[in-house]
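Missing here is one protein chain; the remaining ones are kept as they sit in the complex.
Naming follows writing order (A and B), and every chain is counted from residue 1.
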Amino acid sequence: MADAIFIAAVSLAALSLLLAGIRLAKGPWAIDRTVALDAMTIMASSLIVAFALLSGRRIYVDVALVYGLVGFAGVVALARYLEGGL
Amino acid sequence: MKTLKARVLVFLTLWGVWLVLTAPWSVQEAAAGAVAAFLIAALPFFPSSPLEDLRLSPKALLYVVAYAFVFLKALVLSNLDVAFRVLHPKLPIAPGIVKVKTKLKTPLGRLLLANSITLTPGTITVETRGQDLYVHWIKVADADPVAATEAIVGDFEKYLEVICG
Partner (left out) sequence: MAAIIGASLSLVGSLFFLLSAIGLLRMPDAFNRMQAGTKATTLGSMLFLVGIGLMRPDFLGRALLLAGFIALTNPVSSNALARAAHGYRKRLGAKLAPDALAEDDEALAAAAVRDAAAGSQAPRVQEGRHVD
C-alpha cells in the first residue's frame, strides 16, 4: 500500500520535472529558463532522495544534499550574471 | 563580546550539522567533528557574521518557536493561494511592485523578513534598499506604502523585532 502511494508520488514528481523542463526549453527569455531551472533543481534533489529510498542506498541522500547546494549556487550565479553584476 | 556569541553559534551550527550527517553516532566521529567545528569557529580572521544580531533571551527563544508556527501557517496559506490562482481558468492576477517600509534595523532581521515575505501569499521581495523593501505582489490590493506595509509585513515584524531587532 505504502509502496504504491510512494510510486505514485515519485511519478508525479517526475512528471512535474518534465513539465518544468518544457518551460526550460521554451523560454522565451533567459530569466524564464533560469526560473524553471531553479524549480527543477529543487524537484531533482527531492527525487534523488526518493531514489535513495527506492534503491536502499543512503549515500544518495548525501548526493541530494550536495546537489541542492551546488544547484543553489548555480542559480544565484546565473541570476547575478543576468543582472550584470558578476 | 559580540563576535564571541557569533563564534559560539557558528560552532553549535557546524557541530549540529555534523552530528545530523553522521547519524548513528560514535564518540570518535563526534569528537572529530567537534574539533573541526572548534577550529573553524576559532579562526583569527572571523568575518562579521549576521548571527551576532540574534538575541538569546528566553523571551526571544519563545518568539522563535512562535515565529516558526506563524511562518509555516503563512507558507501553507501561500501555497493554497498559488493553487487557486494557477488552477483558476482565468488566472486572477494583477501584478505590481509596491514599496514597504520595515522597522527592523539589523541585517539578519531584514534577511529573515525578506525571505518570509517571499514565502507568504502572493508576494516576492525584489529589492531591498536600507529600510525599504520592494515587493512584487501578484494581486496588488493597495499601492499605498503604509497600507501595503500593514498587509505584507505586519505579521512577521512583531516577532522578528523581538528575535533580532
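Quick note on the criterion: a residue touches a chain if its C-beta (ideal position, glycine included) is under 8 Å from a C-beta of that chain, and two chains touch if they have at least 3 such contacts.
As the structure is a prediction and not an experimental result, all values here were calculated from the model.
Across the interface with the omitted chain, subunit B contributes residues 17, 20-21, 23-24, 75-76, 78-79, 82-83, 85-87, 91, 93-99, 114-115, 118-119, 122, 124-127, 129, 132, 134, 136, 138, 140, 143, 145.
For subunit A, the residues touching the absent chain in the complete assembly are 1-3, 5-6, 8-10, 12-13, 15-20, 22-23, 29, 31-32, 34-36, 38-39, 42-43, 45-46, 49-50, 52-53, 58, 61-62, 64-65, 68-69, 72, 75-76, 79-80, 82-85.
In the analysis below, only the chains that are shown with their structure count from here on.
The centroid of the Cα atoms in subunit A and the matching centroid in subunit B are 23 Å apart.
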